[in-house]
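Sharing a structure with you now.
Every protein chain except one is present and positioned as in the full complex.
Then we have chain A:
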Amino acid sequence: MTTYIIRRIFQLIPVLFGVTLFVFLLMHLTPGKPAQIMAGESAPTHVVERMEQRLGLDQPYHIQYVRFVSNIAQLDFGVSMRSNLPIIDEIRPKFWVTLELAIYSTILSIFIGIIAGIVSAVRRHSKSDIIIMLVALFGLSMPNFWLGLMLMQWFAINWGWFPPTGWGTPGQVVLPVITLGTAGAAVIARMTRSSMLEVISQDYIRTARAKGVKERVIIYRHALKNALIPVVTVIGLQFGALLSGTVLTETVFAINGMGRYVIDSIIARDFPAVQATIIIISVLFVFVNLIVDISYRYLNKRIDLD
């Protein structure tokens, strides 16, 4: 197990190489000189050259790349074009906000999704199954921002139960987390349902019944652990997507997170900031996948990792 984790971490090296190379090239493959773009189209040549010198953009590409990577390794993402502050200091608080938002939403969607999926599978073709699957379909097809606006309208403005915007107090957490967790819960519910239905028809479930095991124990002990593997995959993907995909929700609820930072940076052509966010999100995504793979092994020892 430990050797596996170590090996998986080594396997991350080529992935991270690819990510950094891609991000690095992104800057150089876009039309026009990077320095020109950063300085603005109308900037005079000597300003652009000074900028190139300052950023090391006059060096050969491979040297630029090595410097780029070694800076990243030290968490030095350079200086924001907008504020002239180190990007890492700008990102850090926003990153925690987004991470919190993603974690809470994922927990909510796991909780609701798995329970709804199990109920649906166990009572297949019943009224509760049909209702759960309809609600799930609704949750899946509803755009985030619309759901956010509706929640805000009813729960914040009309009834005043929760504050409409911001992040930090427990009350402020509720509406954005529901907004983001709904779609995830719907996907997890559908996945759990189909996975459970497949497992319930397996021979070993019949064996458990023949052993005199209670139906509830069969569902939660014998079936669920087997059914969770595809669900865990979906949860991992959901979480990864949430880390980068909370832009709209952050905008609707005026939350100062990573999503908004990326958009603002792109609009302002703040290249170093865009690069930094892409790299941070990619690395996180890769690590989330690593955790998912390790949890497979926990769920089913048969998945041979070594």
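Here is the rule we use: contacts are C-beta pairs under 8 Å (C-beta built on N, C-alpha and C of every residue); 3 or more make two chains touch, one makes a residue touch a chain; residues count from 1.
What we mean here is this: contacts and distances are computed from a predicted model.
Chosen from "ABC transporter ATP-binding protein", "Inner-membrane translocator", "Thaumarchaeal output domain-containing protein" or "Cytochrome c oxidase subunit 1", the protein name that UniProt gives for the omitted chain reads "ABC transporter ATP-binding protein". Residue A:N226 is the one among A:Q36, A:S194, A:N226 or A:S295 that touches the chain missing from this view.
Within the set A:V47, A:V213 or A:I263, the residue that contacts the chain not displayed is A:V213. If you put the hidden chain back, the residue from A:Y204, A:Y220 or A:F287 that touches it is A:Y204. One chain is missing from the display, and on chain A it is touched by residues 202-204, 206-214, 222, 225-226, 299-302.
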